[in-house]
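Excluded from the complex is one protein chain; the other protein chains are retained at their positions.
Read from first to last, the chains carry the letters A and B; within each, the first residue is number 1.
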Amino acid sequence: MNPGGAPILLSCTEIAKSFGPTRALVEASLEVRGGEVHAILGENGSGKSTLVKIVAQMQRPDSGALVVTPRGRSLGPAHRTVATVFQEVLVVTGQSIVENVWLGADGVFGSPLPRRAKRRAAAEILHRLCGRELDLDAPVARLSLSDQQACCIARALVREPDLLVLDEATSALDLQTRDRFFDLLRELRADGMGTVFISHRMDELLGLSDRITVMKAGRTIATVDRLQATADTLVRLMTGGTRDERTADRKPPAIAGRPVLRADDLRLTRSSAPIDLALHAGEIVGVAGLEGHGQERLLLALWGEGAQSGSVTRLDGTKRVDRLRSPRQAARSGVAYVPRDRRKASIFAPLSIVENFAVTTLRADTRLGLISPKRRARRFRGFQERLAIRLGRQEDAITTLSGGNQQKAILARWLATEPEVLLLNDPTRGIDHGAKNDIYDLLRGLAAEGAAIAMLSSELEEHLTVMDRVIVMRENSVFAEFSGDSLTRENLVSAFFGVGEEVPA
Amino acid sequence: MTDTAPAAADTTSPTRTHRFTRSLKRYPIVQAAALVVVFLIGVLTLDGFGTGRSITNILITASFLGIAAAGQTLVALVGGIDMSIGAVISASAILTSYLYGGLGWPDVAVFSFVLVFALLLGAANGYIGQRFGANPLIVTLGSGFVAVGLAQVISGGGSDSVKAPEWLGMLSRPVSTTFGLPVPPIVVIWIALIVIVMVMLTSTPFGKRIYATGASANAARLALISVRWVWVLVFGLSSVLAAFAGILLAGFAGSGNTTLGDPYLFLGLAAVIVGGTTLDGRGDYLRTALAALLLVVVQTILVGFGFTNADRQIIFGLLLLVAVAGYIRQPRLRDLI
Partner (left out) sequence: MTGFRAALVRRPYLIAVVLAAILLAVNVVAMPSAAASYWPGLIANLAPLAFVAIASTPSVLGGGIDLSIGPQVVLSNIVIVMVLLPAGIDSPWAVIPIVLALGILIGTINGVLVALLRFPAMIATLCVMFVLIGIAQRLAPQPAGGSTPWIEFLTSRAGLFPIAALVIAVPFAVWLVLRRTSFVRNLLAAGGDPIAATSAGVPVSAVRLLSYTLGGLFASIGGLMLTSLLRSADASQASTLVLIGLAAVALGGTAFTGGRGGLLGSLAGALCIFLIQNLLTALSVPAVWINVIYGLLLVGSVVLSASLLSQKNVRQPV
């Protein structure tokens, strides 16, 4: 277990962190030694991102102890104890490569390192990462995304950190760059640097890490030595070892109705593999995957927005066929999209509950140019009952509602347009149990009435209990599809981490 | 990037304090209370402050300010700013007096010309700001120069001897009455404008789209609202309202000049801010109207106390800073990562 009795660099004990009513971390403990790569593994919502932010000292824990012990080497002035690389490629696009590498290393004025030393260090690391000489003065915007992320990694490494934190930092790298980075990482490990490593690739985790800590529902539940871990044991730990308990009242795998929405040769990004899929009347299709793998892009593309190439076609059942080119057109032909981030993308905080409801169907209430509050109230009341929206008065601000009831009001907003295809982006995220069940019931009812539903969810449980079939996204394309007996927890999680993946493209 | 769901507001039982803070958010109670308090201070400390004559003067001044600030309120509601308001007021005043007094156009033609001129200018502001993502501050600053310039070009440099219609001036004379009521017509016009704008904001689809766009342009887009149209119409309306103020002001001042509208830009902005309309789709015109009254009453009292124009500016700036300190501060950057 103990890698050569190396000193402990980082020790977190019983860390808890809440955001409002959401308990992101319940009890997390982690110990990282010098000279080890310590992976943190967990599915969405297990708390690993929060833990990483706390380790990176970007957020303070509500309780618990976090102790960082530097290695105590004599080091250059740019040294930082902890350096973090994020999944998002955080380069400042207006600046040059070398400026981006050294961004933030200097304090307000100070330029403790001579320019030439900076250039040499940047050039050296970038050469190792990118495998070629980069023009250090070129604008960083000209680089590929992978090379931009290499700049972010270089930014962390030039600080000669004692502890390097990689929060899904490798997902933007192309494979060659990734391999070069891992080689470099192994050398730095031999020098005694500790690494906290989060990745969505099981092969990376197993290939690189020394120890693996598994998280589930805000807790660190086990730390295992890599030699004792296999993909199967890890998946079992993440899923809690429970067998599938698919709800009994679930209808048998849907006999697919007629196709109502079809995607052909759809590419979500310039470099991703094409997607072909169809949604059928009466089915609920789950869209699953680790965060940031194109699930949201897929839903938006099906709504006529943001696809790089390919087509989305609305099949009306009778004979009308529409190529969807814009959300407006999609909405006209009966496709509705409910965004994920309620606060930023769906609710209008200054407006009341009923106004939020009516905003896509304003014309239905308007007589002689004025909105009739009576008509609007009557219209909303129907949805209020059907969705079991609990509210004080319809005219209260939308922000007075709980998350679940807000989401129901937003669902009502779109149901009022009488859609035949519903694209839902994680509709039950952050809402309470009762509201979740109300929404599941609603969706089942809508499907039974013949609606086609595609629902992104970051909760495994939902995929197992609500969906008729589930597509798993990886790297902006469809990686696997499960239905019926193959729709199991293990299969889903394995697919999330690319287990069973053949030679990666 | 995060695993955490956004904090959901809880449905707490509406306690009395809760309900009180909620109505504070909904209705301009603080502004109204401040207005009453400040007015009473004026009555108690200054002779003749509570007389009909003094109140009429306050109402006239506030009417001009209020009408001038109407457009800024709408623009602020969609998250923009309109720096061309002062210039459009000046331009309209110049054009009104020139077309009427200089060229002898009939009133209706004059007003139509001026209002259409303003509408086109404002619509261009909104279109450019939204289409190119150009900062509305600079766009409207530029179009303001254009407006004043064009007015000068059309009027050939303008001369002060050119007069606006006589009856226009009567609208804002303290001695004028409206259908027997002892207030000048401009006050009635302003009240009508308040009603119209409030009805538009609260009871028309366009009003709802304005709030939605201001609250979150992204969410509005996802709710299939044409953000571009909203911007074009709102900025267009803002210029039209400014032009309206300019026409009235031409009547009041007798003619127009290039700096006539300047005070109304900054004071109007102050009225919007004090009224509590923020750049994220909260607020309404009634708040701005009350704040305009409040500002004018404060000004009048300060004048009564013998403060010079200079002192009033200083006090003004400080009051404004205190007034906004409570509710419009930016989030910490650290929380945005």
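In the analysis below, contacts are C-beta pairs under 8 Å (C-beta built on N, C-alpha and C of every residue); 3 or more make two chains touch, one makes a residue touch a chain.
In this text the structure is predicted, and so the values were computed from the model without any measurement.
Q: Using the definition of touch stated at the top, determine which of A:10, A:24, A:52 or A:91 touches the missing chain.
A: A:91
Q: Of B:35, B:81, B:123 or B:245, which sits in contact with the chain we cannot see?
A: The single option touching the absent chain is B:81.
Q: Kindly note down the residues of subunit B that lie in touch with the hidden chain.
A: 1, 81, 83, 128, 132-135, 137-139, 141-150, 152-153, 156-157, 258, 262, 266, 269-270, 273, 279, 308-318, 320-321, 324-325, 328-334, 336-337
Q: Which residues does subunit A use to touch the chain missing from this display?
A: Per the touch rule, subunit A residues meeting the hidden chain are 58, 80, 84, 86, 88, 90-95, 99, 102-111, 139, 141, 155, 292, 296-297, 300, 306, 341.
By definition in this document, only the chains that are shown with their structure count from here on.
Q: So what's the Cα centroid distance for subunit A and subunit B, whole Å?
A: Once rounded, the distance between the two centres reads 44 Å.
Q: What does subunit A use to touch subunit B in their complex?
A: Answer in residue numbers: 19-22, 24, 44-50, 53, 58, 86-88, 291, 327-328, 331, 337, 339, 341-351, 355, 358-360, 362-363, 366, 369-371, 373, 390-392, 396-397, 399-406, 413, 429-431.
Q: Using the touch rule from the top, collect the residues of subunit B that touch subunit A in their complex.
A: Listed in rising order, the residues of subunit B that touch subunit A are 1-11, 14, 22, 25-26, 199, 203-205, 208-209, 211-212, 214-216, 218-225, 280-282, 334, 337.
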